[in-house]
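A single protein chain has been omitted; all remaining protein chains appear in their positions.
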Amino acid sequence: MFKVNLSTPQSRLTIQKIGYLSLTLIAILTVVPIIAIVVHIFIQGFSAISWEFLTGFPKDGMRAGGIFPAIVGTFYLTLGTAIFSIPISIGAAVYLSEYASENRWTQIIRIAIINLAGIPSVVYGLFGLGLFVIFLQFGTSILAGCLTLSIMTLPIFISTAEEAMRSVPQSFRVVSISLGASQWQTIRRIVLPQAQPGILTGVILGLERAVGETAPILFTAAAFFLPQLPNSPFDATMALPYHLFVISTQVPGMPVNLQYGTALVLLLFILGMNILATLVRSHARKQRQW
Amino acid sequence: MFKSRDWSEFVITRIIKLTGYSTIIFVVLIFFFLLNEGFPTFIEVPFASLISDRWYPIEGYYGILPLLIGSLVVTVGATTIAIPVGLCTAIFISEISPRWLRDILKPAVEILGGIPSVVLGFLGIIVLSPYLRVLLNLPTGLSAFTGAVLLAAMSLPTIVSIADDALDAVPRSYRNASLALGATDWQTIWNVTVPAARSGILTAFMLGIGRTIGETMTVMMVTGNAPVLFKGFLSFLYPVRTMTATIAAEMGEVATGSIHYHILFFIGIILFLFSLVINITASAVVFRQHKKVEKILS
Partner (left out) sequence: MHKLIIENLTLRYSDGVEALRDININIPVNKITVMFGPSGGGKSSLLRVINRLNDLTDVDHISGKVLLVDDKEIAKDILDPNLDVINLRRSVGMVFARPVVLPLSIRDNITYGLEMAGEKDKNTLEGTMEISLKQAALWDEVKDRLDEPAIALSGGQQQRLCLARSLALEPELILLDEPTSGLDPISTGFIETTLQELKKKYTIILVPHSVQQAARTADLAAFFLQGDLIEYGHGDELFVNPQDERTANYIEGRFG
């Protein structure tokens, strides 16, 4: 008979204990800094937050005053991105989910979407500069920035919207058709309304990303300092992420707490949108009719 | 009988189809624009100069080698940190941690993913870089290493969440079979679960790398922006310059249509192609896995 050399249960359990401990430590190593970062920014930036900070204009070469124009600029950019990107995204998502058959062209569309998602943000900035700012002569403007950001956010919107629509049970569509409704009527009356919370969540998350992006607006929309708020889409604008970049790298003697304050405001915007998306998602789960 | 409803529905359907195909149009548009503005580089800059190791546009030196290497160094550094840490964290979240802990960890990692690159860059300048400078006794804390650490932090959420999904998708029955044969949980994880999820995990790695290569603001703020060649391991602790930072930093100062302008677009093409290759490979891996699963299940 062979003498098989099996490891003892005891030694294997010891290995497991060590292994579990190491993984736990690594996981903690990952998570603790995250919490530390957020808390740190909160603590350091809190002192800078005041009514004047949020509603005032920068003074003394950014070293004092407020960040109001940056906040407004970010708001305009986000709004513009939503306006351009949402209709196209929902259309593409409807096409992929409801109309397209799985053929070669559909594969190509999906590859195109994956690629749009992977293009580095600075390359988008380059593209936006070349096409919108220079070729179409929009100049450094909110319009150019929004158009650039919208193409960038297309993939996120499309994939979340498509998934939301696919999760609507097929049986609804079959029943609707059997009652004499056309495909578009079925989409409009049943599929889209049922997918709406999922689509909304995706929109919030996508816009959340657009809020924090600097590179795409670097050459297309962002201005260092504007004495007044932009009053047309063809004006350049200040924006929160760009403002943070500028004051932390290009303004000597910049008070640290104002830098933290700007970072905090940006972070609050993003966390706020995150929470909003989570609320929409859990509300939708309760309301679901299937 | 041609009802007006039929007509409007016809138009709407056509528009929807158009938006679907618009995605292809956008990709092609971006590529051709980059190509159009970047191609003159081949004419204007002699190839030998292009691959030289001096990037000093003001005096006509357009060697992109230091930039390529800069990006490579930072990416490799970030990946070396992010992949093991990311995988271990994903395994912890998916296989080991109790439910309540998982419900804290997953959102926490997601929050990290939401932090904008400029905020991390800012923290890099204010906190990490001075700390490293003192700790490692360097002339400046802005280095490839600093960049790598922050980029690792940025790609971590991508790697963790995709790998976690992949691990989660491994059927219960695989784990149960292994345990029934007397293996410990630990052995099961490494011998059964992780290999079963390997294509998803690989995808996670690739997408994490893709994110790292394409990152701009963080690297521009903390890597020191010195286009020098990498000389030996210790150079990791000294400034470098990535392709992305180069574009971001210099684009504002170039004259439209100049050589410098064209070569920045040229670098953009390189970045575009890198991301293209990574993303298509990643999705091909996923696609092949789906086909395999379909064959098994059919």
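Per-chain residue numbering starts at 1, and chain names A and B are given in the order in which the chains are listed.
One rule holds for everything that comes next: a residue touches a chain if its C-beta (ideal position, glycine included) is under 8 Å from a C-beta of that chain, and two chains touch if they have at least 3 such contacts.
Only a predicted model underlies this, so the values are computations on that prediction, with no experimental measurement involved.
Chemist: Counting contacts across the entire complex, name the shown chains the missing chain touches.
Modeler: For the complete complex, the undisplayed chain touches A.
Chemist: Would you indicate which residue among A:Thr74, A:Ser176 or A:Thr214 is in contact with the undisplayed chain?
Modeler: The missing chain is touched by A:Ser176.
Chemist: Could you tell which one of A:Lys17, A:Lys59, A:Arg189 or A:His283 touches the chain left off the display?
Modeler: Touching the chain that is not displayed is residue A:Arg189.
Chemist: By the contact criterion defined above, which parts of chain A meet the unshown chain? Give residue numbers in ascending order.
Modeler: Per the touch rule, chain A residues meeting the hidden chain are 171-172, 174-182, 185, 189-190, 193-194, 289-290.
The rule is short, and it goes like this: only the chains that are shown with their structure count from here on.
Chemist: Inside the complex, what are the residues of chain A that reach chain B?
Modeler: Residues 12-13, 15-16, 19-20, 22-24, 26-27, 29-31, 33-35, 37-38, 40-41, 87-92, 94-96, 99-100, 105, 108-127, 129-131, 134, 151, 154, 158, 182-185, 208-209, 211-215, 218-219, 241-242, 244-245, 248-249, 256, 259, 263, 266-267, 270-271, 274 of chain A touch chain B in their complex.
Chemist: Can you name the residues of chain B that touch chain A in the complex?
Modeler: Per the touch definition, chain B meets chain A at residues 9, 12-13, 15-24, 26-27, 29-30, 33-34, 36-37, 84-86, 88-89, 91-93, 96-97, 105, 108-112, 114-123, 125-127, 153, 156, 160, 184-187, 207, 210, 213-217, 221, 244, 247-248, 251-252, 256, 264-265, 268, 271-272, 275-276, 278-280, 283.
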